[in-house]
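Excluded from the complex is one protein chain; the other protein chains are retained at their positions.
Chain lettering (A and B) follows the sequence in which the chains are written, and residue indices restart at 1 in each chain.
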Amino acid sequence: MAQNRRGGNLVFFGVIAVIGIGFVAALVSTWMKSDDWKPGRVTTEASGGGELHPVTIRQPDIQPLVATGELDAHGKPVMVACATCHDNRDPNYQANSGSALEEFHQGLKYDHGNQTCLSCHNSEDYNTLKQADGRAIALNESMTLCSQCHALQHRDYQNGMHGGMTGYWDLTRGGRTRNTCIDCHDPHHPKFPTVTPVFPPKPVIGENPATHDTPSSHHENHE
Amino acid sequence: MSDSSSGGCGSGCGCKSSGESILNRRNLLKATGVTLGAAAFAKALSPLANWTREETSVEQFLQNHYRELDEDGLKQVLARLEEDAHKNYGAKVTIGDHRPQKGVKFGYALNLSICIGCRRCAEACHHENNHDRASGNSYIRVLEMQKGSMDMEHGNAHYDHPVPHPDKFYMPVQCQQCDNPPCVDVCPVEATWKEDDGIVVVDYDWCIGCRYCEAACPYHARRFNWTKPEIPKEEINPNQSYLSNRIRPQGVMEKCTFCLHRTREGQMPACLEACPTGARIFGNLLDPKSEIRKVLDTKRVYVLKEELGTKPNFFYFFD
């Protein structure tokens, strides 16, 4: 009788123990399984170190021409070469704004530090630009001209961290096109212009963007 | 013994012994009630039946986890998904399976001195990644921040005045592709994981839509498909990838993948190409000559919410 009961108890606790161990084993096995971090199927081989595709810097497409403000018979603006006028006029070394100049340059917006026009334009040959040491440089080599002063930006540019680009980060697989200075910066007023933002987030229910600050509202009061 | 007791359910409960006719009034009433109830439940569930018929299939129901699929299985899945895109959206798309490249780990940096807050990156993301048009979804949220404060408390995503405003700076936030991603830890079904090149991806066909990852992410980087995405046929980007920008099903999570369908082909992400000021720098963190490494070497970069220990691979800097 007592033997029997002891046997029964053994069976009972045996069953409980088996269930318990089974439970823990099951959990641990899911753990082991999930710990198997095969992070995806095959990883592709590194692309061969073969030849690098070219990095193209966009060439400024600038003609030494200026708009006269008049239209021709086809409705196109009439352009004149710089030399048309500047061949026989004395350079004005002081001029540093459009309004100080005559004729076509009146409307020119100018905001580029303390430079005068002839800091960069070459009074010897208006079809070229002038470096700080007086040497002439082609109109489309503006990057060389700019980097005389903006060396930090130029260094960053050379390191690939200034200026927009499109194409491939991996030059072994494709080329890249990079902006040049004047793609983004108008040389006469280089600060990036103010733009209207696109693509505002659509408010969801419960969101009230009207109470958000616009530059004129309360957050401005911090000043 | 059991026979004798079968009908004997005492007095209290009011039930009669089964010795009497089963077809008494009460039982008939009960049967009617149960039938009506069942019918009403069936009727109430009819939208579910509709949905099952139109939006699901046996193959889809039984589809295995992405990492468990063999080559043939994956091929079939991709073919089916392309067919579905054609059926549901009328668009001809190619869905690829872009794998990480050896020796590549992606990093992204953003120059906050240059960003003007035009939101072109968010817009490009919207189109590149086949986001729902109705909700105007995007993986990128651009915050207009108060100068002199790094506190997002002073941020605002809904600005609508010409930018940049002189008193503000602009901080686009998207998935930081953390090395220690809380979203991956919390997922109960391993529907999201970190790949070899650092990208945290979602298997849209495995996610159960519990949104725990959305609660866990400190960067608001995850989005849920609250409806079936709605995109006009002609606007669908046909260059798609299983883990990336294929049109997501309703009811699952999605997130920025650094455009892995482009970047794993060597291309730049769409948001970088769209940036008009060149504020974004992308590249391979494992290549010491890469642009992203130059940024890390020469700029004082920081990461968002560093104190949370998420170890982002997205870096911000001013210069």
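Just so it is clear, a residue touches a chain if its C-beta (ideal position, glycine included) is under 8 Å from a C-beta of that chain, and two chains touch if they have at least 3 such contacts.
To be clear about the criterion, contacts and distances are computed from a predicted model.
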{"item": "Protein that the absent chain corresponds to, by UniProt name, given \"Carbon-monoxide dehydrogenase small subunit\", \"Putative aldouronate transport system substrate-binding protein\", \"Na+/H+ antiporter subunit G\" or \"Polysulfide reductase NrfD\"", "value": "\"Polysulfide reductase NrfD\""}
{"item": "Among B:G103, B:P162 or B:G251, the residue in touch with the chain that has been omitted", "value": "B:G251"}
{"item": "Touch with the omitted chain, as defined above, among B:A91, B:A109 or B:A157", "value": "B:A157"}
{"item": "Residue in contact with the excluded chain [from B:E214, B:E265, B:D287 or B:D319]", "value": "B:E214"}
{"item": "From B:K30, B:K102, B:H161 or B:K311, residue that would touch the chain that is not displayed", "value": "B:K30"}
{"item": "For subunit A, the residues touching the chain missing from this view", "value": "5, 9, 12, 16, 26-27, 30-31, 34, 204-208, 211"}
{"item": "Subunit B residues that touch the omitted chain in the full complex", "value": "1-2, 5-6, 8-15, 30, 37, 40-41, 43-48, 50-52, 56, 61, 65, 141, 143, 151-153, 155, 157, 173, 182, 185-191, 206-212, 214-220, 222-228, 249-253, 305, 308-310"}
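Everything that follows uses one rule, which is that only the chains that are shown with their structure count from here on.
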{"item": "Separation of subunit A from subunit B, taking each centre as the mean of its C-alpha atoms, in whole Å", "value": "27"}
{"item": "Residues on subunit A engaged by subunit B in the complex (per definition of touch)", "value": "34, 37-47, 152, 156, 159-170, 172-174, 179, 184, 192, 194-204, 209, 212-215, 219-220, 222-223"}
{"item": "Subunit B - residues contacting subunit A, complex", "value": "66-67, 69, 74, 97, 99-104, 109, 111, 114, 116-120, 122-123, 126, 135-136, 138, 141-142, 146, 148, 154, 156-165, 167-168, 190, 193-196, 263-268, 272-273, 275-278, 281-284, 290-291, 294-295, 298-299, 319"}
